[in-house]
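Taking it in order: structure first as structure tokens, then the write-up.
Note that one protein chain of the assembly has been removed; the remaining protein chains are unaltered in position.
The block that comes next holds chain A.
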Amino acid sequence: MNRATLVRKSLFRKKVRAILLILSIAIAFFIFGALGAFYKAFNSGVEVAAADRLVTVNKINFTVTMPLAYQARVAQVEGVRNVSHASWFGGYYQEPQNFVQTFAVDPETYLIAYDELTLPPEQREAFLTDRTCLAAGRALANQYGWSLGDRIPLLSNIWQQQDGSSAWDFTICAIFDADDDAVPTNYAIFHYDYFNETLAFNRDQLGWLIVSTTDPALNAEVSQAIDALFANSPAETETTTEAAFTQAFLEQIGNIGLILTSVIGAAFATILMIVGTTMVLAVDERTKEIAVMKTLGFTAPSIFAMTLGEVFLLSLLGGLIGLGLAWTLVSLAAESLAGFIPGLGISLDIALIALALMVGLALLTGLLPAMRAMNVQISTALGKL
């Protein structure tokens, strides 16, 4: 037997109580892990946004289109290195529930703008030259089992062709990856020209501009210049950094950060009270045993350390079980949600924050009972020797 055994046996002196406490802590950490993973995945767009990338949208709303001619005019603004554009296609594959994030883009400038996307030279060439090519991201291709050469019809629930059809035929000629796992590859891109020339309505319009500046320090200046260019026009613009644009898009769903903090905060506040109260009671009910240990020669600091150790063990056991459960669930969900929420997983920083929370929880709930244990008076607790 050693002190660790003593701590473990003290914690499990009432097995049912210890297990229930561990379960409550596990639930709090499960919520933290699972919600944290979703939050992180939702915000990955903000994190991977390039510093020198701006997004220009219609001032009314980012779903309202703008004239195609804007691309050339923005390219003339001083400090602009590259201008690309994209339009929302809103596609699905075979059935409406098989949602496919698809964008009609200007291929050459798009690949310059998003240089973090990687694809073999021959596939890059094929994408640039073949107007019916669909370049699919690796996650999307894996989701539907697509491979190079596959002919894929994609249907749009927004757009129609001049012949009344809402289906566009594509050939998979490129599958792109990203040089960073956090960069999503759960979408597909194709030639804007192929899209534009077949459209039944809203031709020569684009969804948004992706503007690369020559220096991130010029972002504010360039943004103002672009918006000034189209001031008082039928389609005024609003230019922001890509990170701010992504953040604003996410906030349309709701303040996810606040929701997450509130839910986790409530869970942890509850756990704090439950564990804190229970540990105080657990120490009080064995005052006599603590007094005996002190009589045998255990010093007050060692009693303090062992009681705190019990709470640490409790917190770590519950926390790791909860985090493990969250990891299992998130890993299972990540496969089926790869098309919607790429990069879903419990990252190292979530795990590290969880560990810090376990330590914090143990300290907050353990300090009071540990101090009470440390201050037990032998003669008072034993009544007599």
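FYI, a contact is a pair of C-beta atoms (placed from the backbone, for glycine too) under 8 Å apart; a residue touches a chain by one contact, two chains touch by 3 or more; residues count from 1.
In this text, contacts and distances are computed from a predicted model.
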*Going by UniProt, what is the name of the one chain that was not included in the view, given "Cytochrome b561", "ABC transporter ATP-binding protein", "Electron transfer flavoprotein subunit beta" or "histidine kinase"?*
"ABC transporter ATP-binding protein"
_Residue, one of A:Ile27, A:Leu272 or A:Val292, that touches the chain absent here_ = A:Val292
*Please identify, in ascending order, the residues of chain A that touch the omitted chain?*
1-3, 5-6, 9-10, 12-13, 288-289, 292-301, 378-379, 382, 384-385
